[in-house]
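Here the complex is missing one protein chain, while the rest keep their positions.
Chain IDs A and B follow the sequence of writing; residue 1 opens each chain.
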Amino acid sequence: MGKTFRSMWMPFLMPEELPGPDCPPIRVRLLGEDLVAFRDTNGKIGLLDRYCPHRRVDLFFGRNEECGLRCVYHGWKFDVSGQIVDMPAEPENTRMKADTRIKSYPVIEWGGVIWAYMGDPAHMPERPPELEWGLVPPDFRFITKRLQRTNYAQGVEGGIDSSHVGILHSHLDAEHPERPFRQRQVSPNLAIPYLASDTAPKFFVRPTDYGMAIGARRNASDTSYYWRVTQFLAPFYTMIAPIKEGRAYMGHAWTPIDDENCWVFTMTWNSDRPLSQEELDHGAVHSDVMNDGTYRPLVTAETDYGIDRLRQRLHSSTGIEGIGMQDTAVQESMGPIVDRSRENLGSGDAAIVGFRKALLKLATQWEAGGVLDVAHHPEWYRVRSTAAILEHGIDFQAGTSAATTVS
Amino acid sequence: MGKTFRSMWMPFLMPEELPGPDCPPIRVRLLGEDLVAFRDTNGKIGLLDRYCPHRRVDLFFGRNEECGLRCVYHGWKFDVSGQIVDMPAEPENTRMKADTRIKSYPVIEWGGVIWAYMGDPAHMPERPPELEWGLVPPDFRFITKRLQRTNYAQGVEGGIDSSHVGILHSHLDAEHPERPFRQRQVSPNLAIPYLASDTAPKFFVRPTDYGMAIGARRNASDTSYYWRVTQFLAPFYTMIAPIKEGRAYMGHAWTPIDDENCWVFTMTWNSDRPLSQEELDHGAVHSDVMNDGTYRPLVTAETDYGIDRLRQRLHSSTGIEGIGMQDTAVQESMGPIVDRSRENLGSGDAAIVGFRKALLKLATQWEAGGVLDVAHHPEWYRVRSTAAILEHGIDFQAGTSAATTVS
Partner (left out) sequence: MGKTFRSMWMPFLMPEELPGPDCPPIRVRLLGEDLVAFRDTNGKIGLLDRYCPHRRVDLFFGRNEECGLRCVYHGWKFDVSGQIVDMPAEPENTRMKADTRIKSYPVIEWGGVIWAYMGDPAHMPERPPELEWGLVPPDFRFITKRLQRTNYAQGVEGGIDSSHVGILHSHLDAEHPERPFRQRQVSPNLAIPYLASDTAPKFFVRPTDYGMAIGARRNASDTSYYWRVTQFLAPFYTMIAPIKEGRAYMGHAWTPIDDENCWVFTMTWNSDRPLSQEELDHGAVHSDVMNDGTYRPLVTAETDYGIDRLRQRLHSSTGIEGIGMQDTAVQESMGPIVDRSRENLGSGDAAIVGFRKALLKLATQWEAGGVLDVAHHPEWYRVRSTAAILEHGIDFQAGTSAATTVS
């Protein structure tokens, strides 16, 4: 899959990580490669091999100065394109300066995050996918980043798995402690009674040009269904419908750090207006992370995600605080790469199956020609998630096409 | 050996670890398997695979409720027998509920500890071995548990190795600091002068139906010997004689967590009366452990077991406090699995050799028929340890048969 990901621009840094010209370089690990990123004197961003090609010294310790990053051992200096621009311990006329290069990758800033392209220069897409959160003005969106210690695919599978929402994230009715658990479970949002009353929705999975649309159907009335439409967008984006009508959209990007870790970018946005304070607060729920550049969550596996067994008994399904941490807890608890040969998938896992097929389709397309169609059609990403009550007999894609299209 | 151990009930938890109905589930590792234990609404104990068969989420985070443990991700719920009793995200009539199972093992509570049986259901012994500490009333016994970071066999070998007692556990005569070490060494208990005066006892090893009886013979008078009789009881129980006549008995169980760790259960008990405060205090010496559910000793290899070199010079052989920690220190210092090919065993190691032969005998018996005789004869375990002065010519087993038999 690594080669597939390399065919596309990938979000990997927050702008705050490289706050200004000549700021300190930072360590980056992406698709299993150890790299160093820096912002040069002109504000351009470089993404280079972590190790100097001379004697393999870590360029994290390098000096960021005058449009280049200089290794402190013997002073070799590289610009953002990977060109060597100074070799002080070698004679002025050395051919080594032109002949030696450091590995470097193109970087752009767009849509509130920083993106890298690690693929074949000949096939570099002109721009990143036109996800709606990237298109709107800065105050319409709020983006957080956190480290998850699993393969990216476990994250994507959680993002498209709407059957867990009414269970993992449920609260408990405090007024009837004597009732059985199932009767006390309350959906995360009282505005959607269908989520808790029908915990076993029927899933309809449709391959699309951008990836896959998933319709989760629940009974609404004798003649209508409540549909939630969730998208998977290649290679690792997900979108979920607002939990209340008119509320902000939410989506994720699950960028692979390596086989056992990923960055979770969580986007909250409105199409047509700045985010409200309530919407900002809700988005911030997904980012209780260390303030030391690691983006490691404050609570982790080492402390059992702060599970509070009394809260689990009385107030919530998990006893773990925060929707983001509830997701992380179960996804990380499977191990960094879950043993899928030991799963038992049911009808509630139709989206999971669809996602795996979509990945295989991407890999097959890449194998055939070294290019992904989706990488060169950023406009295919102009979709959004929604929820709707539709009469029986109406197709969920047809019935929501206006709501799910970004103009 | 794992298969051999599976043929028998094994102690693995203290009742305090599952204190009441619907208490929090706990992680268990046993014979290298990762499991979760819980006590249900009716007080029954379940021991299940750690990971949900649906999507492999860790059931430690599960909710213990209404006679079952529920996975918090999609709500699959299991009873103590491993049966799936609820699948909220699947249709009511799904066949998956009956067709899917989680691995589970039978558990019983008896004799002050909780036991598991991990073997073939067809050959499950009716009850655990009838060790005397299990037969007496609760106030006649005191049981502690601690983690040891070695293979269980290193522990058993320490438990039956009575030749180390007068050396590892010796104090130093404080009144004659000018004398050589060997002349200053004082046995752990002044009541048994033979232990320090004769540090090289002669060992007699006798295979028995339950395992092995070891007689350690020291000179007592011109016509008599001082005998200490120690037992190894398959597959990992040991017993040592009281260090003072009329004092409580002591024994150990060394339950394998995995190849490199074991639980050390230390039992102190009387046959015919409640333990005195002095006996309780002596038993407690073996359990200076963390109070966080890990049963990890307070002092560990990371701090060199708190060795005090001045105490080692002036007051004790090791400078390490506590008989239990002295044993742990030397046994762990060999590494988690000692390289037995590099040992040099002497005549003082006859019991070690006998133990290894007894293990091979067990393994051979299991290989031949998949059943161990000893597993189905719990009454064979009705033995106890003793010490006695016997005239020359009297066989140690014959001369102590009354004292070593539990009626």
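The definition used in the following text is that contacts are C-beta pairs under 8 Å (C-beta built on N, C-alpha and C of every residue); 3 or more make two chains touch, one makes a residue touch a chain.
All figures in this text were calculated on a predicted structure; none of them were measured in a lab.
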For this session: Return the single residue from B:64, B:144, B:163 or B:255 that touches the missing chain.
Result: B:163
For this session: Check each of B:209, B:245, B:343 or B:373 against the chain that is not shown and name the one that touches it.
Result: B:343
Problem set entry | Touch criterion as defined above, residue of A:54, A:146 or A:384 at the omitted chain | A:54
For this session: By the contact definition given up top, give the residues of chain A that touch the hidden chain.
Result: 22, 24, 51, 53-58, 60-61, 63, 65-66, 70, 72-75, 86-92, 94, 96, 100
Problem set entry | Contact set of chain B toward the excluded chain (per top definition) | 163-164, 167-168, 180-182, 199-200, 304-305, 307, 309, 312-313, 317-318, 320, 326, 329-330, 333-335, 338-339, 342-349
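Simple rule for what comes next: only the chains that are shown with their structure count from here on.
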Problem set entry | Averaged-CA centre spacing for the pair chain B and chain A, given as whole angstrom | 49
